[in-house]
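Here it is, the structure in full.
Other chains of the complex are left out, but the ones given are in their true place.
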């Protein structure tokens, strides 16, 4: 079973069991964003977490093997088209240079890791329209001179 | 004076006065990320803020006119090359679909606005390596049916 088939199986099971990413995440002791990304095939799970996930979603343990496989990460569109994802791309385009300057002023020459990295989604209720709060948390990696 | 010349003038003044984005932001009553993005030419300032900025950085008021002009936002590289900015692009590629699902499950069909939008950078000190905390805060815009 490859990641694509795994993903279809897991998303179908999630729909069938009417569970949210919050509920699944809680049940397996992981955050909802990571849980979703593992089910989408963009992160590998430990054996233990994979089996818990299969239990929660009541799918075959063969799926657990697919969950533990190391993914080859890829996305279809170099410039995303879906408006939700495009807006994130636009933020990187519009604010990338700004963020680089603000972060490097605070931390020195280096980058924010996308590997030693976590992310969170929160909802801030607001009478003028609810707001999405996206928190990215990555280790700062200083460039090495040698 | 166009945005490019404005940017060179402001960044040179900032270096000359040895002020950080935090300090400039505080002095003009705006956040450091917004302040930097306005100086980089990616946001327009109100007349009042523009003049405060020129005072703080001791530059000609002609720069204030450039700061209030509405920018045409653009970036050189559809796929960014600088490692700092690329990592943000990678996050959008790897987690875009995941975020769309997690957010839309919480909010319904719609997007996170990149216009009614704010951003913050924080430093979390950590003995294993300091961490960059990036907070994106955008209004949720539901799709309209008509």
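For reference, chains read A and B in written order, and residue numbers begin at 1 within each chain.
Just so we're on the same page, contacts are C-beta pairs under 8 Å (C-beta built on N, C-alpha and C of every residue); 3 or more make two chains touch, one makes a residue touch a chain.
If you're wondering where the values come from, they're calculated on a predicted model, not measured in any experiment.
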| item | value |
| --- | --- |
| Whole-assembly copy number, given 2 chains displayed | 10 |
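Throughout what follows, only the chains that are shown with their structure count from here on.
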| item | value |
| --- | --- |
| Separation of chain A from chain B, taking each centre as the mean of its C-alpha atoms, in whole Å | 23 |
| Of all residues in chain A, those that touch chain B in their complex | 20-21, 32-33, 36-37, 40, 42, 73, 75, 78-80, 82-85, 87-107, 110-114, 116-117, 119, 121, 123-124, 126, 128-141 |
